[in-house]
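Selected chains from the complex are presented in situ; the others are not included.
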Amino acid sequence: MRILVANANTTEAITAICAASARAAAAPGTEIIPATPRFGPAVISTRAENVVAGHALLELLAGHAGRVDAVLLAVSHDTALDAARQMMPCPVVAMTEAACLTACTLGGRFGLATMGSTASYRELIADRHGLGARLSGLLGIASTPQDAVRDPARVEAELAVAIAGLVEQGADAVVLGGAALAGMAPRLQPCVTVPLLDGIACGVKLLEGLVALGLPKPGVGSYAAPKGRVVTGIDPALAGVLAGR
Amino acid sequence: MRILVANANTTEAITAICAASARAAAAPGTEIIPATPRFGPAVISTRAENVVAGHALLELLAGHAGRVDAVLLAVSHDTALDAARQMMPCPVVAMTEAACLTACTLGGRFGLATMGSTASYRELIADRHGLGARLSGLLGIASTPQDAVRDPARVEAELAVAIAGLVEQGADAVVLGGAALAGMAPRLQPCVTVPLLDGIACGVKLLEGLVALGLPKPGVGSYAAPKGRVVTGIDPALAGVLAGR
């Protein structure tokens, strides 16, 4: 089974972190194919960057359409998830979505700890994924993804404090939000009292299950595959997928 | 990996159907252990029966605590799910929950088709699982579980009509509600335009993923393992688990 692990920013180092986390979670026989977009933001930290990254991500996916068995969006904003799911012929899961759905199987409500602002995660989880009733709270630490690279120990200590705060608010499990945190869960887990969810690991397991189930795509409605769409001025592979070729 | 497939009614034939569906979905190396409660309703079709079945199910699970790697509740009411999840030392997933969470990864909203009344499924999915924003509608056909045994072709035809109605209402995927429908999805799938979710198959895949992730139980809060609870007049194994022995 081949799973495309598609970053939505252009930072190869983040792709590599996610790919490593994916490989650690993958079953024997699952091949992880990392991929990085041709253009777009180095790091997605604003709404406008997220829109540009959406296009870049679809272009990236179109280049792999039909050549992978499943796609994991390795971007914690779950950028362009609904579009990717509609467009691709195989299962598509995004990392924060995967962590949240998995958290639902562990207890009543989950929290999310991340670096920086939590506004976009609240919108993502409550408004787009419709999981607001299962979300106990969100906390952002002051550190940046750059800090996570430079001084991981400090970032881990700050996260442990945030996680304890989320538990205090009623979280039975905590999602780590941010591709830069991929792979950190095992190191943090011993310091906290509830299970920590790594979106990359959760996504790999969900996708392995989905591929095994072998379910068809919806044939009607807004998630049916595109057909005959005319889109100009874009990458030929993406235009081809949208045209249904 | 050993997955307990625990029915909550006392009808062995339903246990057998679920076990067969589970085995069909299981990965190589996954062993399916079917189990049927010692007491309780032959079929759960009222609220009161569901309460009795909850106790019967916990007793059944307690007898396997520590001897299986995961538990799949093979009862479409997801009977006593939160209690089982709290009590058992391993991952626990219920069949309707599993189908709904999987449906979330396939499109925007899902419907549910079942036999008989839909009231308890609406409460289960919207109020208890908090997935109301993802639920497009529910439809119940007039046939009974007994009919599904006697005249499966007619029941499948009725279900196909109901599923088409759910698609008309906006469903991108449809959950089949009812343990008696376990294993029917592959036969119905060619007749409908959206993916059909079998809770047993979905549950097996989710559990295989959860076991592989190796996450700890919550150590605090209302899903932490019971310890020192004093419960009298019940099965010694169940009393022992509640006491934390």
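Labels for the chains are A and B, by order of writing; each one numbers its residues from 1.
By definition in this document, a residue touches a chain if its C-beta (ideal position, glycine included) is under 8 Å from a C-beta of that chain, and two chains touch if they have at least 3 such contacts.
Owing to the predicted nature of the structure, the values given are computational and were not obtained by experimental measurement.
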Total copies in the full complex, given that 2 are placed here: 6
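The rule is simple: only the chains that are shown with their structure count from here on.
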Euclidean distance of C-alpha centroids - chain A vs chain B, Å: 27
Contacting residues of chain B [partner chain A, same complex]: 25, 27, 82, 85, 91, 93, 97, 101-102, 104-108, 129-134, 167, 170-173, 189, 193-197, 201-202, 205-206, 208-210, 212-213, 215-223
